[in-house]
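Note that this complex is displayed minus one protein chain, with the remaining chains in position.
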Amino acid sequence: MSLRQIELEVLRYDPEQDDEPRFQKYSVPCQEEWVVLDALNYVKDNLDGSLSYRWSCHMAVCGSCGMMIDGEPTLSCKAFLRDYGSKIRVEPLANFPIERDLVVVLDDFMSKLKRVKPYLIPKQHKPIADGEYRQTPRQLKLYKQYTLCINCTLCYAACPQFALIPDFIGPAALALAHRYNLDSRDGGRAERQEEVASHEGIWECSFVGACSEVCPKSVDPAGAIQQMKIASTVDWYLERLMPWRNK
Amino acid sequence: MAKSNKPIVWGLFAAGGTVSAFVLPALIFVTGLAVPLGIFGDDALSHERIYPFVSHWFVSLVLFGVIVLSIWHAAHRIRITLHDFGMRGDGMIGTVAYFAAGMFTLGTFFALSGM
Partner (left out) sequence: MSRKPYVRPVARTTWWLSKGRYVRYMAREVSSLLIAIYLMVLIIGLMRLSQGPAAWQEYMESLASPVAVLFHLIAFGFTTYHATCWFNVTPKAMRIPSGDDFVPGRLIILAHYAIWGVVSLIILVIAGVL
């Protein structure tokens, strides 16, 4: 184990004192195998107890420690110091309002997530006595990748369309809508389409693809959104060219 | 929230993007570089040979498809690109872009049907 002195440049914002954020530097003695989150914990425990940030699991599962690290949306528990220089700039996730220091306001994301109904809406009620739902490996494979989302919102911090159009429902929520649409047990696609295929849904996406590049769980929201664009386009033409199909 | 009518133009955009990806690099190379620079010889694409070829109904139809789909692709993407460069008034820009694409479509039709 070797020690390495790292200079952390952290964006601070205290809503009670500050009118705008400012950078504060900390010199942190780090172990070679630490991640950025360890360095922040060192600051909090030894240098400055007032520093605020979210974290929980320290293993890329809870999705709460996302930050801009050297300008890139990253889970700070996955950002190994050995991959960075001796100066590391840490900011709250881009495109979100700053609550305090590295803590961002997630209310908007939470309400968008709710709007796309990211839960199973069964085609018809099935009593428990009728037994479990069965799925083939193939049916599972169709949507499994999109279940891996941990709602860390790195994709929102990477998405320039979300930055330009704050009403855009955004990558993670849309990918989760897709996840349930693709589930063989689900019958809720028509309901979700009201949000997904609206102006604020998939159509604000211009396939920059940044969301998929920064996703720590390889969910590929960009792919999910393009698949939904194709499906929604097919829907649109079928509804008009073959009206008798609309029940 | 109402469903968007974007699929009309997005369908053309996607089809046009695919067509222009497959066709345009080679087409631009031929008509814009190789022939003007004389790579195919001095009398390449001479009127007596190219006119009967292009005016054949099948070739006309293919050309019409390639040009029109590509133009709708470009119009839709120009609309998005202007938005990306920070221009406001997306609805207005969209109207102008699709109107221009419509005029190009008519122009292509008359140019090809006049042969």
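Side notes on the structure shown:
The first chain written gets the first letter, and so on, giving A and B; residue counts start at 1 in each chain.
Methods note: a residue touches a chain if its C-beta (ideal position, glycine included) is under 8 Å from a C-beta of that chain, and two chains touch if they have at least 3 such contacts.
In this text the structure is predicted, and so the values were computed from the model without any measurement.
Every visible chain touched by the undisplayed chain in the complete complex is listed here: A, B. Only one of B:A21, B:L61 or B:M92 touches the chain withheld from this view, namely B:A21. Of A:Y13, A:Y42, A:Y180 or A:W236, it is A:Y13 that touches the chain left out of the display. Within chain A, the residues in touch with the undisplayed chain are 13, 15-16, 18, 20-21, 71, 94-95, 97-99, 105, 136-138, 141-142, 160, 163-164, 206-210, 212-213, 220, 222-223, 226-227, 229-230. Touching residues on chain B toward the chain that is not drawn are 17-18, 20-37, 40, 44-51, 53-55, 63, 67, 70-71, 73-78, 80-81, 84-86, 104, 107-108, 111-112, 114-115.
As a convention for this text, only the chains that are shown with their structure count from here on.
Per-chain Cα centroids separate chain A from chain B by 37 Å. Those residues of chain B that touch chain A in the complex are listed here as 1-8, 10-11, 14, 80, 83-84, 86.
Touching chain B in their complex are the following residues of chain A: 160, 164, 193-195, 197-201, 203, 206, 229-230, 232-233, 235-237.
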